[in-house]
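Here is the structure we will look at.
A single protein chain has been omitted from the complex, and every remaining protein chain is retained in its original position.
In order of appearance the chains are A and B, and numbering begins at 1 in each one.
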Amino acid sequence: MSASTDTATLAGSQRPSRLRLLEPITILWVALIAALLVLVALPLLKMFVISFEEQDTGVFTIQNYLTAYGRQRYLDAVRNSLLLGTLSAAISVVLAVPMAWAVSRTDMPGKGFTWAIVLAAFIMPPYLGAIGWVLLAGPNSGWINVVWRSLTGATDPLVNVYTFTGMAFVIALHSFPLVFIFVKSALDLISSEMEDAANILGGGTWVTMRKVTLPLVWPSILGGFILIFLETIALFGTPAIIGIPARINVVTTQLWQFFEDPVRVEVASAFAMPLLLVTIGLIAVQKLLLARKGFVSQTGKGGERRQVKLGPWRWVLFGWCVLVALLSVVKPLMVLLQASFAKAWGRGFSFDNLTLRNYQFLLFEHDMAPQAVWNTVWFSATSATIAVVLALLVAYIVVRRLIRFADALGFLAMAPFVIPGIVMAIGFYAAYAGPPLSLYGSALLIILAFASRFLPIAYASSQAAIRAVHPEMEEAARILGSGRLHAIRKVTAPLLKTSLLGGWLVVFIVASRELSAAIFLVGPRTRTMSVLLYDLTEQGNFEVVSAFGGILLVITMAIVGIGMKLVGRDFMLRRE
Amino acid sequence: MEPHERDLYEAARREGQVTWYSAQYSADTSEAIGRAFTERYPGVRCSVVRSTSQVAFQRLSQDQRAGVAQCDVFASSNGGHYIQLKRQNRLTQFRPVNADGMLPMLRTADPDNYFQYSSLGIYLLGHNTNMVSDAEAPKSWADVLDPKWKDKLAVGHPGFSGAIGIWALQMRSMFGPDFLRRFERNKPQVGRSSIDPVTMMTAGERAVGVAVPSASTLFAASRGNPLKLIYPTEGVVAVPAPSAIMSNAPNPNAAKLFMEFNTGPALSRITRTMFSESLRPDVPPPEGCRPLDQVTLLSPSLEDADRGVPELREQWRDIFGV
């Protein structure tokens, strides 16, 4: 090799004095900002605006707010939602924190089993759980009560799903994995020295756990609590399936009523706006509570970690995990499975009650069911792709600080995380359903709504992934002659592949079961499995509903299986 | 194929499909009707969008508000909807030729032919025979107000089911304005569809279904469930329900063909196997039903339904909380 240089052969460098005013990539940044505005900012803005508009005329008015909050029943709905959210979140914390502690820090047996249960409870759509619990805990016909009566001769039911606590409990049984994931990942970061320091001063295992370990993960517990609260007040399926027979009206079912003829989006918007205030309030409270103390979970600095030896107590904890497993997964799945293969589920398990008719009806005789399966798959796949691509680019800009106000972009991408899903859906309806775009009922609208709703999940995983790739990796490519996009494609993207796939799969799974965001937006041919399943529950035809739920679970499980194979066992439950 | 049918079929085939918002028949029956239509007219696919009547009407309202046309044929069990739709000029004038061959009471729903009867629902009482003997079971609509049925009744919801709205309107006219309040004291379990109480009886969750459709009850009983119909002494609530073609129907010819199918004998021949009433004298009524001429048929007018149901729905919600 000689000392001469190769610069002349480098594309474009024949004129190295050609100066750059605008990188072509700037156009991409502008497009990204536009996409975020379309997906996040515009629907919320439009909703805010029309909440002050008179229907048809568009004249400014505060009448919508007076209507939305002018009736006892509507106020009751708000109160019920707030109570339900609080109760569900509290129950979730009680269920999940001991499990998280046991799995993360102790020598409890059956940790793999506990993981599997948490995962299963997480992928089970909440409305399927609700149906399972209707079959389990209906005051007269529920399996638990039937067994209870035959064992004790009692006349009163042991449990009743059609109550406020019943509903909160059922919701919690499918929300607790969020607390588990949050708390466990925080616990994983605590050095055993923290506990050793308490032990050496005379604190036993339990004192140490209560006074040192748990307080250290307090932010995660609070974060999980708030998230479940927000998810619960946005839940539509469970309140419709359990809340109507239990005669409990909540915000979501009330919003649905505002969509009755004549469709009062304006009033619905006015009714939903305060939910945003609640969200902002919660975040403020969280900030306030966590303002001064230092928490390990935020610094993420580890140290040596050892398992706490529990002695016989480890079996008590394991028993707790088994109990949660029974309640959240095993029992509901069993009754759903039984119902899906039953001619009449109330007759119980017997061979003359077995049939494949429910599946046959859905797969071969139902006009919409196969279409809904297909819709679910391709809507979820497309929205997951949009969310991941968008999130990746935004996270890239934010992490690499490529433009000013990058943080504002990151904020927009994270915003749907704290906006109740149903509020987002109404925003989408308000902004895009009607003229001039008239996207109501179109696949595009649903895909965009899903992409927006789950953008934060994709964003969080992209951000963590990009942080893990040293910027010098790309700079090394650029100095050797590749443009920014080429460098991203050749170097960054391959390095991110696994985490991006993980993020994609998680979005796919949560999108495939999403109901709240879809229910206001679907059209006749664009119904998803979740919406069709909800339509099927109207008649209380639980055999067919269960069979459809079974199909949904099989699809989800296939995707989870693929994910575990490609990305790793715990891809769903990593907190990124 | 009749000549008028063949012409419509030719035109319909160019459109290729028809979207039917179906709320008059159960999910199973609706799917069977859709399949039969698609089989009878190859190349014209029937998209069945089955829901309760109020939900179907809500979808229609959302379509309209968004300026989107998705529905061809709208079939609600709340006839009041058609008075409203006609008033708002949202229906297409069309009289199916087959309408002339229907039962006399179903021949003319609208003198201007904007909508046409396409179903006749019979709503009555039912009971689970394992939980309540025939002797104990309520005999009349008045009986269900008896406190002894507290916590034993199940009913649909007028915010969802169109028929329940019609039924409650009829009850209110018979028992006075505080009927709902008195009924509520017995704490009936509230479902959504009028068919939901059938499931509740089958499961043994509630002993007596109030305002259950005869068709779904008989269908469930035919599958071996311990259910029985009760014909209340005051009479059954008969809900003749129309269908109509939307003025902005994307597939107007297929919609007309579907209306012909709805009113023709083919439909009744299918639905009677699922225990729905036959709409035509040339198709016998389903088995297990009392002949229509032997029972008292109670029914508010379509105009009453248009005026009364929205207000009744609000009253219901204030009383029941949901």
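General remarks:
As a working rule, contacts are C-beta pairs under 8 Å (C-beta built on N, C-alpha and C of every residue); 3 or more make two chains touch, one makes a residue touch a chain.
The rule we apply is simple: contacts and distances are computed from a predicted model.
UniProt records the chain missing from this view under the protein name "ABC transporter ATP-binding protein", selected from "D-alanyl-lipoteichoic acid acyltransferase DltB, MBOAT superfamily", "4Fe-4S dicluster domain-containing protein", "Sulfate transport system permease protein CysW" or "ABC transporter ATP-binding protein". Among the displayed chains, contact with the absent chain in the complete complex occurs for A. When the omitted chain is restored, the residue from A:77, A:391, A:448 or A:491 that touches it is A:491. For the chain left out of this panel, the touching residue among A:109, A:203, A:274 or A:481 is A:481. For chain A, the residues in touch with the chain missing from this view are 1-7, 9-13, 16-21, 23, 470, 472-473, 475-484, 486-487, 490-491, 494-495.
In this section, only the chains that are shown with their structure count from here on.
Centre-to-centre separation of chain A and chain B, using mean CA positions: 38 Å. Chain A contributes residues 73, 76, 138-141, 162, 240, 243-245, 247-249, 253, 257, 259-263, 265, 343-347, 361, 365-368, 429, 433-435, 438-441, 520, 523-525, 527, 535-542, 544 to its touches with chain B in the complex. Per the touch definition, chain B reaches chain A in the complex via residues 19, 21, 26-28, 31-32, 34-35, 46-52, 54-55, 57-68, 70-71, 84, 157, 159-160, 189-193, 195-196, 198-200, 202-206, 216, 220, 223-225, 317-318, 320-322.
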